[in-house]
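Heads up, one of the protein chains got dropped from this complex, but the rest are sitting where they should.
Chain lettering (A and B) follows the sequence in which the chains are written, and residue indices restart at 1 in each chain.
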Amino acid sequence: MALKGLDIFKLTPKSNCKECGVPTCMAFSMKVAQGAIDISKCPHLSEDALAKLSEATAPLMKTLSIGAGEAEHKLGGETVLYRHEKKFVSRDLFAVTVNAQNFDEKWAETEKIDYERIGERMYVELLDLEYTGDVAAYAELAAKAKGTGRTLIIDTTDAEAARAALEVVAETKPLLNGANAENTEEFVALAKEFKVVLGVQGEDLDAIYDTIKAIEGKGYKDLVIDLGSASIKSAFENAVRVRRGALKGGDRSLGYPSIVNVAELAPGDLHMQQALASLFTVKYGSIVVLEQMTYAMALPLYGLRQNIYTDPQKPMTVEPGVYAINGADENAVCCTTVDFALTYFVVSGELERSGVPVNLIISDAGGYSVLTAWAAGKLSAGSISKFIADQGIDEKIKNHTLIIPGKVAVLKGELEQKLPDWKIVVAPNEATDLVKFLKDYAAA
Amino acid sequence: MPLKKTPQVFSASIDTVTIGTGEKAVTLGGANVMPLYAFDAPIENKPALGLELSDAGYNAELPKLADFYAGAETLADQAKRAAALDGVDFVTITLNAADPTGENRSIEDCVAECKSVCETIDLPVAIQGCGNIEKDEQLFDALAEALQGENVLLLSAREENYKSIAAAAGLAYGQKLGAESAVDINLAKQLNVLITQLGVQPTSMVMNLGSAASGYGFEYVASTMDRVKSAALAQNDAMLQMPVVTPVADDAWSVKESIASEEDFPEWGPVEERGVQMEISTAAACLASGSDAVILRHPDSVATISALIAGLM
Partner (left out) sequence: MGKFVVIGERIHCISPTIRKAMEEQDPEPILKRAKEQLDAGATYLDVNIGPAESNGEDLMKWAVQLLQQNFDNVPLSLDTANQKAIEAGISVYNRAKGKPIVNSADAGDRITNVDLAAANDAIVIALCSKAGVPADNDERMVYCQELLERGMEQGMDPEDMWFDPLFLVVKGMQDKQKDILEFIGQLRDMGFNSTGGLSNCSNGMPKEIRPIMDSAMVAMAMQMGLTSAIVNPNDQRLMETIKSCDVIKNETLYADSYLQI
């Protein structure tokens, strides 16, 4: 965080001794803030003041990693409260709870959720290991869970159970959740011994904060804050106060990633868990623990996460290629638009709705919308015809009818010249008119 | 040592807009904190829920939805069901059948149908057009006049047709109107400026900033709302302080995940559950971003989202 001159000025002796070569302490502070002069040029700054300054320039929120090898995930490191200011950096992770009794059955269901969406693998990244009171069974659960290759959360406040699990899975870098006011001593020792990130719990944020301070006092700072499951309201309040306190308030004892167990907030209610998972994806959850993940939940949830964590400066794009819609084969008509993900989804959605089989041709248009891509020369008769030639679409698809976006109707003439054996058809301006257009077209 | 509370309370606030009449009237907006931050300062008017009905009928292929409306033949009968559902604050009629490229129902028929709904239920009513600029303009002009005294919310006036809708709804016949912009923050502000310049009071209008289902460009919705709320509250921008009403249903129920058949995607499971989860996810994300009211289609979504709102207040 950039320091203002005033913050530095408050630490100077304000004596205007000029030993730094600058006429006033204020001018000196201003130059330090700009980076024009080094703070050490002032011979009168106390150790304490220097320490405060170096602390003030450290990142406001820690970046941590859990999991090992391919299952390693980054948490935290956020710098802003709103994504339009700057990109959110570490997408939230989803976990499903398992215990010694239900592991096999739940893992079988969880494993099924595994697909790709716009270049990103969508799956349940973490398994949350619930402790059900039997240490030996817990160690066994940990061993089984380790076999899945997923990153693990050791979810217990019982030091003995935690140790038993850690001894089996420590090298996979699980998250140990968690420490509380009663077990601080033992859990910090465990976290240090096994070098794992430690989750901090408490009955309310005050209690959590006290425990964080106590743990920091013991020199351990690889922490995750458990937002608690007292109520929906308190978990949300904690999520906001923790993130805001760190990024706006500059309180580094709040500058840690968060974990929220929505399975405990709404046990047995997958609809409410979905609502909460969506809420905490938008606002400040780092790990969201669910009872279960179904396709009905995953499809919206992972899509939402992908949206929220896109770089506001860089549009989301889809892979160029030919997408067969409504079971299109080589005899189906072709349609083209840009690779900007939003345009692609809107257009493909309308095409699907029409029920007409269509081959949707997506060429690399730089992630712009149709008109912008056209204006930037990224969507032209040249680019489209070249893509059709490069991909061998001429041979692959027999139906040489190409429907182009209405907004670039101007390309029709040029395309007819470049693709002489193709019939070029102009679609309506708006995607919402596509359904009727295609139905009419198919009927004709 | 307790953690110091530093509530973020603004001196500016969101305008309040009331729709409907009598005991069941609903007031939207009024907050002086960021969306859902009831812990910073009490939020007097909780976000509201509207249940959406279409004059083109409900999707009877969804078993739970069909069950909910079973036996309710007319729109007014369906409205009665909707109004009786726990968590529903207002009922929304979408006039899909008016679309000239579809059934092209007459203005008179649409007005008569909306009138019968208003006469049947005592909950506030919001009416969405069919999306066709010219037809909606005629529809809203006629509805504003015919439903005088009902204080309905007409959704929405757009850049191309705001003048006559604003004149009829906001000035002549005392209704409320929505100003619609498709996830374009500058246009949102401009449209509010233009409508208020016609003499419509800010307390007679809401904003429909546009929406998108989860996964379908929701980042634009989230950032548009983040920026609108921060301009309204932190910069005290009076031209962005109108409450935000987001019709979630249409987007949530028209994406592939909510439509594709189970035969085509067996591992995805039943269509209805997918649509409900899509609607819930989108609505929760909209509320987190700043919607002062959301419009939903499925009774299950209403149950969950109203419980979510209650839990957060």
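A few remarks follow.
Throughout what follows, contacts are C-beta pairs under 8 Å (C-beta built on N, C-alpha and C of every residue); 3 or more make two chains touch, one makes a residue touch a chain.
It should be emphasised that the depicted structure is a prediction, and the values quoted were computed from it without experimental measurement.
The chain omitted from view is touched by exactly one of B:Leu240, B:Val255, B:Val271 or B:Ala284, namely B:Leu240. From the set B:Ala25, B:Ala142 or B:Leu194, the residue in touch with the chain omitted from the display is B:Leu194, counting the whole complex. Listed residues A:Ala27, A:Val89, A:Ala207 or A:Ala442: the one in touch with the omitted chain is A:Ala27. The omitted chain makes contact with subunit A at the following residues, 4-7, 9, 14, 16, 23-27, 29-30, 33-34. As for the chain not pictured, it touches subunit B at residues 185-187, 189-190, 192-194, 197, 227, 231, 235, 237-240.
We take it that only the chains that are shown with their structure count from here on.
With centres taken as mean Cα positions, subunit B sits 28 Å from subunit A. Remark: subunit A residues 82-84, 112, 117, 205-206, 209-210, 213, 231-233, 236-237, 240-241, 244-245, 249, 254, 269-272, 274-279, 281-283, 294-297, 299-304, 306-308, 310, 312, 316, 341-342, 345-346, 348-349, 352-353, 432-433, 436 touch subunit B in the complex.
Interface residues of subunit B facing subunit A in the complex, by the touch rule stated above, are 1-3, 5-6, 8, 36-39, 101, 131, 212-220, 222-223, 226-227, 230, 254-257, 259-260, 267-270, 273-274, 276-278, 280-285, 287-289, 300-301, 303-305, 307-308, 311-313.
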